[in-house]
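One structure is given below, represented as structure tokens, and several questions about it will come after.
As you look at this complex, bear in mind that one protein chain is not there, while each of the others sits in place.
Our next item is chain A:
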Amino acid sequence: MTISMDDSRPIFLQIAERIENDIIEGRLPEESQVPSTNQFASFYQINPATVMKGVNLLVDQEILYKKRGIGMFVATGVRAKIMDKRKEQFYEQYIVSMVKEAEKLGITADQLTEMIKRGDKGQ
């Protein structure tokens, strides 16, 4: 896990993404409690108001919900929801740029498929 934030993108978005990653990878199971704003703030050394903005973004998307007086929790069924969202982004973020780079290097579609299979075996 990398601790430093990227200073060229809004930090509240990065906080929201990190919480989503933790949910996808099972570090934050559904119905488990999310660390408090102040815990996040001191762990990443960032302003608590920024953390709150990131958390609230996920509350708006109904990924997290608030239990009054206790804290924030991961809602049920959201892991699949986040994965669907990420799959759409995956195409934009990785596939489009990969195909472009492949074209630049003269890699054919077949060769590219072959490479993906090879990468898969390497796992």
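We take it that a residue touches a chain if its C-beta (ideal position, glycine included) is under 8 Å from a C-beta of that chain, and two chains touch if they have at least 3 such contacts; residues count from 1.
In this section, contacts and distances are computed from a predicted model.
A single chain of the complex does not appear, and UniProt lists its protein name as "ABC-2 type transport system ATP-binding protein", one of "Na(+)/H(+) antiporter subunit B", "ABC transporter permease", "ABC-2 type transport system ATP-binding protein" or "L-lactate dehydrogenase complex protein LldE".
From the set A:I19, A:A41, A:I63 or A:V78, the residue in touch with the chain omitted from the display is A:A41, counting the whole complex.
Checked against the full complex, the one of A:M5, A:I24 or A:L112 touching the unshown chain is A:M5.
Residues 5-12, 37-38, 41-42, 44-50, 53, 100 of chain A touch the missing chain (whole complex, contact as defined above).
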